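Removed from the display is one protein chain of the complex; every other protein chain stays in position.
As written, the chain order gives the labels A and B, with residue 1 at the start of each chain.
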Amino acid sequence: MSSPFTLQNKAFSGLVFYGSLALVKTAVMSEWTGYFRVKNRAFANLEDAKMFAGKDKDKQKESLRKDDQVERVRRAHLNDLENVVPFVLSGLLYVGTDPDPTTALWHFRVFLAARVLHSLVYVNGVRQPSRMLTFWAGLFTTLSMAYRTIRAVC
Amino acid sequence: MSSPFTLQNKAFSGLVFYGSLALVKTAVMSEWTGYFRVKNRAFANLEDAKMFAGKDKDKQKESLRKDDQVERVRRAHLNDLENVVPFVLSGLLYVGTDPDPTTALWHFRVFLAARVLHSLVYVNGVRQPSRMLTFWAGLFTTLSMAYRTIRAVC
Partner (left out) sequence: MSSPFTLQNKAFSGLVFYGSLALVKTAVMSEWTGYFRVKNRAFANLEDAKMFAGKDKDKQKESLRKDDQVERVRRAHLNDLENVVPFVLSGLLYVGTDPDPTTALWHFRVFLAARVLHSLVYVNGVRQPSRMLTFWAGLFTTLSMAYRTIRAVC
């Protein structure tokens, strides 16, 4: 068998495309957190407060605090790490089993759509079960890939 | 040299198998956290409390709290992210150096066993040094793979 990890393989080039987008989407959460930290003056480190909260030392210390909006984006970010990273890893192992490209591509598309929605729903605090559904959709595609992967090597 | 990333290579198919299991095991921690959140009525988001803590607004707000058991599972989950993900990544790079399959397989087996034990020991608060030993066993296999990988390309 030749290696499945070449761009000629539609399953691999699909993972390269959707996986990269999912990783960029996760990286955006860092910037979003930073945006709310500066906007709401809520920092975790004194050196950040010194830079962004003005010269007044009392104001700097006051801004060393937890902010609901910041913590919400951070939870959404952590949730991405818990889901996007295992997705790309499971995807790599799954592609290693040389799966049907169409099946593989639909896994990747559903996952990316689910996670983009998940972040929007999470950061805006949309009522449940919105977030739960987007979370489960993403997890389901990862577990489905892992199941197919494990079955392929057993 | 032909690509080591084919299922004919026992080292790669082993990583596919044990790596997928380790990722599924990590995904289970999310569900475990969710289970304790609902059981102990301890949520991080108001929209979750609205869904799972009944109609009473006071009870909803009361349930926006940290719970020892929930935080413990979350720490175990975070520890998985800190260890399982680097393991699979180091494993992929290690397999890329075309290692001896038997040596590779034992790395993967020891790692998976160590991490399953780690989670059980952590969530149940078994006395130390149980958790430390399972943690070190997992870390040791990852560092051993990384060491062999770096040596192979130097």
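Heads up, the rule we're going with is that a residue touches a chain if its C-beta (ideal position, glycine included) is under 8 Å from a C-beta of that chain, and two chains touch if they have at least 3 such contacts.
The shown structure was predicted, so the numbers you read here are calculated from the model rather than taken from an experiment.
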item	value
Chain not shown: contacting residue from A:Leu81, A:Ala113, A:Val126 or A:Val153	A:Leu81
Absent-chain interface as seen on chain A, which is shown	2-3, 5-8, 12-13, 15-17, 19-21, 23-24, 26-27, 30, 44-48, 50-51, 77, 81, 85, 88-89, 92
Positions on chain B where the hidden chain makes contact	1-5, 72, 75, 81-82, 85-86, 89-90, 92-93, 96-98, 122, 125-129, 131-132, 139, 142-143, 146, 149-150, 152-154
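In the analysis below, only the chains that are shown with their structure count from here on.
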item	value
Chain A and chain B: spacing of chain centres that average the CA atoms, whole Å	17
